[in-house]
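A single protein chain has been removed from this complex, and every other one stays in its place.
Up next is subunit A:
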Amino acid sequence: MSSAQGNETLKQPTRRTWIKWLGTTPLAMLVGCSGKPSAAFSGELLQPDLSVGHRIRDGWKLPQPTGAPSKHAVVIVGGGIAGLSAAWELQRQGIQDVVILEMESTAGGTSRSGKWEASQFPWAAHYVPVPMSFNRDLLELFQEMNIVTDVSADGQVTVAEEHLCREPEERVFHQGRWLEGLYPASIQEIHSTDRQQLEQFQLQMNQWAQRRDEQGRRAFAIPMQLGTDSDPEVIQLDQISMAQWMTDQGYDSEALRWLVDYGCRDDYGLTLEQTSAWAGVFYFASRLSGQANSIAEMESQPVMTWPQGNGKIVQHLSQRFAKQIRTEHAVTKITKQPNGQSMRVTAYDKARDRMVELIADDVVFAAPQFLASRLIDQWQQAGRDATTFQYGGWVVANLLLKARPSESKEDGLAALMAWDNVICHSDSLGYVNASHQSGADHGPTVITWYHPLLKDDPKLSRQTLLQMTWDDWAAIVLADLSRAHPEIETLIQRMDIMRWGHAMIQPRVGFMFGKQRQQAAESLGRIHFAHSDLSGIALMEEAFARGVAAARKCGAS
């Protein structure tokens, strides 16, 4: 499990008692009335380790490097999915002399995972839709992992059954009941507005999925670089918000707008009003094959998931690159060597409290743009700017439950914890059941609760994020979950809470086809950029594609 080691000033593990809750949360009192004594639980407040960066920002003088610099073909800055994918592609090209510098104690970035006895669990990213056949690189990775078992000549992708999210996949808590699926309205009645608009919306998304530009590219593809960048109708979507687009199209069904808003918050950490309509449509259209002839056939790509979420991919890659990954190495500077032929990367080795230097023919910068300006010498000289790159703050809580909450028979088939359990009209995104994929439907489990911070200014969100204590967040988590599971508090044994200050890039209005994003992806001499923020959407597939693309640029210059 990743914790903020070596970061004592910011790590605030707190404990609390049950008595204290009685004073702070009215909901807890209701729970107390049910008669079961509640066991006090505790947990840790975690966050990614940015201590070195913050110390440098606050004027800390770094020690002098000792010893001669080591030489490498490629140095990868950042051990998230983008960095690990770059290493994967470099290895495919036969480039072995690669070092990955990771600031934290484990690789993985937002795809990292943790493990308790009941189950492994994700700390953020937790699923990947089955890639379509044109996403060849990613399919190769999944084939190597024995997840994808076959890609047929006609483009049929076969995934081993145990990796596909098992049913029940999702359910939504609406008006005191759990409903199957994610739509918080009855769709039994064919003539209801909610149903008709949903059908109309699906048909429209299917049309977007079928649309091709003059070069034969999809309007919305995963990875997004494979989609069109020239179709004016597609590009124009980026000029308005998804809320505006829906209004323009006449979608006023509350249930439908909630569903799309949920999708935006889920994938981008943005509300309907904040999300670029391009990204809003992308969320749905990129996952439809477009081959369906009727609504009945229309199905999004199935979802692949694992108890540890995308930590499954991190584990695979970091095992393979165990020798190349150097954890607790915070890069402090990237400069061009005087000869102009190679790069010098300086990093602080936290474990040994010393500076190290590496000389590399190429650097893959697999970290977010907001770090590029601070770490790369030439960056500002090159006239680059990343002010439109905005990153959302998230809170992710992992809860160890000693048993599942009770279910009401009235809810029929939805009366069973699904993989994704969404609470309608909540600020949170609900929770994902980590042990779902193991097949267990009873007994202890870990649930992962997600909550994006939605303020218009992400800096304000980050302030809120940092000001609040474990107790504050625990109270919010509890109040939220208690709406659907009144007795949840009696079941919680531990709650660890991760604060992600810069969890994911946000595709706000105008960002996708703005100048900054396009420029950011271009190499700066021998520095090649690789991060999901270059795609504007924080998907594993995007991070992977960016990593692979950056790796392919190495050795070329």
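What we mean here is this: a contact is a pair of C-beta atoms (placed from the backbone, for glycine too) under 8 Å apart; a residue touches a chain by one contact, two chains touch by 3 or more; residues count from 1.
Going forward, contacts and distances are computed from a predicted model.
Think of the chain that is not pictured: of "L-cysteine S-thiosulfotransferase subunit SoxA", "Polyamine aminopropyltransferase", "GntR family transcriptional regulator" or "Transport permease protein", UniProt labels it "Polyamine aminopropyltransferase".
Screening A:Val77, A:Val148, A:Cys165 or A:Leu371 against the full complex identifies A:Cys165 as the residue touching the chain left out. The chain that is not drawn here is touched, among residues A:Gln225, A:Ser300, A:Thr332 or A:Ser438, by A:Ser438. If you put the hidden chain back, the residue from A:Leu203, A:Ile295, A:Ala351 or A:Leu413 that touches it is A:Leu413. Residues 161-162, 164-169, 302, 403, 412-413, 415-416, 438-443 of subunit A touch the missing chain (whole complex, contact as defined above).
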